[in-house]
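For this view, one protein chain was removed and the others were kept in their places.
Letters A and B name the chains as they come in the text, with residue numbers starting at 1 for each one.
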Amino acid sequence: MSLPYFPGCTLKVDAKHFEDSAMKVMEILDEPLQEMKDWICCGTVFSMTSDDLMLQLASIRNLLRAEEQDIKELIVLCSMCYNTLKRAEKFITEDEENLRKVNDVMYKEDIEFHGLVEVKHLLSILKERITFNKIEEKTQKPLKDFKLGAYYGCLLLRPEDMAIDTFEDPDIIENLLKSTGADTIKFPYRLECCGAYQTVNNKDVTISRTYEIINSARKSGCEALVTSCPLCAFNLDQRQKQTAEAYLDFKKMPIFYFTELLSIALGSGWDKSWEKLHYVDPEPILKEKNLI
Amino acid sequence: MKRIGVFVCHCGVNIKETVDVEKVTVELKKHPDITHIENYMFMCSDPGQNLLKNAIKEKKLDGVVVAACSPTLHESTFRNAVEEAGLNQYQCEIANIREQCSWVHKEMKDATHKAKVIIQTAVAKLKLNESLSAISAPVTRRALVVGGGIAGIQAAIDIADAGYEVVMVEKKPSLGGHMIQLSETFPTLDCSQCILTPKMVQVSKDENVKLHVNSEVEAVEGYIGNFKVKIKQKAQLVNPDLCNLCDDCSDICPVLVPDEHEEGLAWRKSIFIPFPQAIPATFTIDEDSCLGLDPIACGKCKDVCEAEAINYDAKTQIIEEEVGAIIIATGYDLYPEENLAEYGYGKYPDVITSLQFERILSATGPTNGEVRRPSDGKVPKEVAFIHCCGSRDPDRHLSYCSKICCMYSSKHAKLYKHKVPDGQPYNFYIDIRSGGKQYDEFVQQAMEEEELLMIRGKVARIYKENDKMIIHGVDTLSGKGVQLEADMVVLAMGIIPSAGTDEFAQKLKLNTGEDGFMVEAHPKLRPVESIQAGYFLAGTAQGPKDIPETVSQASGAASKALALLSSDEIFHSPIIATVDTDLCSGCGICVATCPYDARELNEAEGVVEVNDILCEGCGACISACPSNACQQKNFTNRQLSEMIKIVAAN
Partner (left out) sequence: MPISLNRNKVRNELVKRIEEISAQDVFQCYQCGNCSSGCPVIDYMDISPNQVMRLAQLGEAEMILNSETIWICATCLQCSSRCPKGIDVAKVMEAVRSINLRNRDGIVKPDREDIEDIDELPPIALVSVFRKKTG
């Protein structure tokens, strides 16, 4: 049986390596991912206005499509999609009035929407369905002596009611990485915002965030950071170019998606094509750790 | 037939504004059961009461209805007046035409009609009222004080000084409570031990005080004036009468556990004396960690004890005491620090609590009064004091202000600066609450003379980098974010009722509020009494407060208890529920229903009996009784149905 998943826009372009590695990992764990049909933009940001249903419809329509395809549990990889879709799920399930309004607006759809789909992040699937013990068992190439910092950012944890772990002191990513033999370091900035979409028109904001976050990680002893968000990954990785220009003392650090490292550990390997999607070359450190 | 007089009060304009009192008077004059009716501006005034007294005499009344405010306010005023005029006080009824009528209605027509109905129901009830007299019971003229902190100590001293016996129960091995842990006290900076230990000694030497330490109240039976208390005392493995404090035992004891008195900043042995001035002055064995209870495992202390004070076979004891009044002084604990994950307590040794810092400042503390941080013993040069840790946070922690933290944090900064003159204290606060004699002056002085930097804004998070604690805060006055690299952080933890307060309150049927603190009988007018008769409240068991306030409240509670103990008898309202034994089937439903344990099933007779003094007249049994055998005096089913008939007919 394969698990239905929602990719979202960026996993098809800039974060192709995230999707690729996730597919490989789940394949090797005997729970292959199957892309859901007819998905559209997740909405990217959950609208927090109380009076604008229109802004919620993109995310909700994805849930409706999933319900149509009889999907009970929809897996999401991108943190931003997860946040938006999960909050849309809660928007529907926590208030019947919202569900009614949504059905009124989407009356042209073929089915009546019930809000039955549960949105889950891949990390939760790995923890609850696969279990970290199994990952430990299946690890062929332990990430030995690799000091990794899990960078959660905001979208996996806030607001609290949709957090994938305890929101003030999570350790789901650390525990996952530990199960592959890596050393993990809880560095102070691991829950701080990367500046998100400010990267478009307030680049300075994200550059200073990148500087603070990576410095904090380096001071704590991290050799690389691990994330699950393509926007965080862009800001922390690609923006290191401008960060190095702005701050002379800045030292670069490779950024990984958790699935890339899992793929190496579980034996499905490192794909050469992933390298070019990174700005800071990850291969030297992988070679140093005898992982490729 | 009773000759009933009705007196309608205007209450200034409170009633008169919406109830046409003249109309009420004129229309009710024709009522067949009313002999006399008049109205007056303030019935509760002296002339008003005289009006009533004169009418009783002149019109030969044998029952009175006063239509006025709620009976909770002036019922006793009018009943006393009625007694003075020679009637039984239970021949006076109050018709509440203010709270239940004039204040809740706008239309004069409606309110006037309703006032008439209310008065008529009172008349109907009064017609069937019995003359009653108060129930009396003897008083055991001794008091129980639960808790041996400053509140309990003060209450015990005051009661003992007045010549009455006090039984004192303390959970820990010594008197002293949290106050004995404090360094110096605001705003005068006198040494806490120096002012507390004389009182502790006084308690220990007073023949009127019987002290049980390592003890807890297990059960209380009885009622105001006549309580039977069961006290559970832990096994006395060291006989306090024999222990000569030579200290040989703790030298040889191999077990180390965190020292509670030092808030975990130092270690103590399993056999220990909590602090040098402990009362009673004796070593104690901590059963939980001692190996000697299994004599094969250890037994070293017993071997070296020349005084032969140690007996591993000693058992837990139940001590029974009889008292007439109970003072609750069970104190406080700090809000659990681990609830504030973002401040890193427990993760970083140099993030400490306010009580830990008191120990660091104390001359008898783990650093002998030198300010040194726990991790490496260095003298911290930048110290952050964070106010409101857990307090004023209804969404995530405590909704209330813990009241004492502003003052003690300012004191901390001041004492720190006295000890580390080149150090810099920073106090992160939200608002400064320094209401109290010389309190604000104290804070201002700390800012001026000690260069204490006050930063207005709650700290978001603290983390460690190298050996510094990095604090992310804000200065809301300048609107700027601030970052501080501190050597040590002191968290001004909010205060909560001491551990076990909840179960203790349940055991004694005492009320606690949403915040867990004991509830007083009236927030303004009865602040030291519990709603349960015979129980009095002192200190932080009732809510956050500082030492002067605690001492005042303890003395207040003691004087209330003394008022009770100084009479031979206590009197109880005769409005109680009775059992008609001809009707009672002995089903026992009412016994289970009674919240005051006032009922017992006499199995031999097959009927239920009432302990009059325990019955509070709540009426629960009456509604539960399937055979109508329970009747409340002066609230009989017949009276109530007469009243209902009138309401229904109108």
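Just so we're on the same page, contacts are C-beta pairs under 8 Å (C-beta built on N, C-alpha and C of every residue); 3 or more make two chains touch, one makes a residue touch a chain.
As the structure is a prediction and not an experimental result, all values here were calculated from the model.
A.B. asks: Of the residues A:Met26, A:Ile135, A:Ile172 or A:Leu231, which one touches the chain left out of the display?
C.D. replies: Checking the options A:Met26, A:Ile135, A:Ile172 or A:Leu231, the one contacting the hidden chain is A:Leu231.
A.B. asks: Out of B:Gly481, B:Gly513 or B:Pro595, point to the residue that touches the absent chain in the complete complex.
C.D. replies: Touches the omitted chain: B:Gly481.
A.B. asks: Which one touches the absent chain: A:Ser47, A:Asn98 or A:Thr227?
C.D. replies: Only one of A:Ser47, A:Asn98 or A:Thr227 touches the chain omitted from view, namely A:Ser47.
A.B. asks: Footprint of the hidden chain on chain B, which residues?
C.D. replies: 342, 388, 392-397, 430, 456-461, 472-474, 476, 479-482
A.B. asks: Against the chain that's been left off, what residues of chain A make contact? List them.
C.D. replies: On the side of chain A, residues 8-10, 13-15, 41, 43-45, 47-52, 55, 78, 80, 153-154, 158-160, 167, 192-193, 195-202, 204-205, 208-209, 230-231, 234, 238 touch the unshown chain.
The rule is simple: only the chains that are shown with their structure count from here on.
A.B. asks: Could you pull out which chain A residues touch chain B in their complex?
C.D. replies: 168-169, 188, 216, 219-220
A.B. asks: Quick one: which bits of chain B touch chain A in the complex? Just the residue numbers, please.
C.D. replies: Listed in rising order, the residues are 341-342, 463-466, 470.
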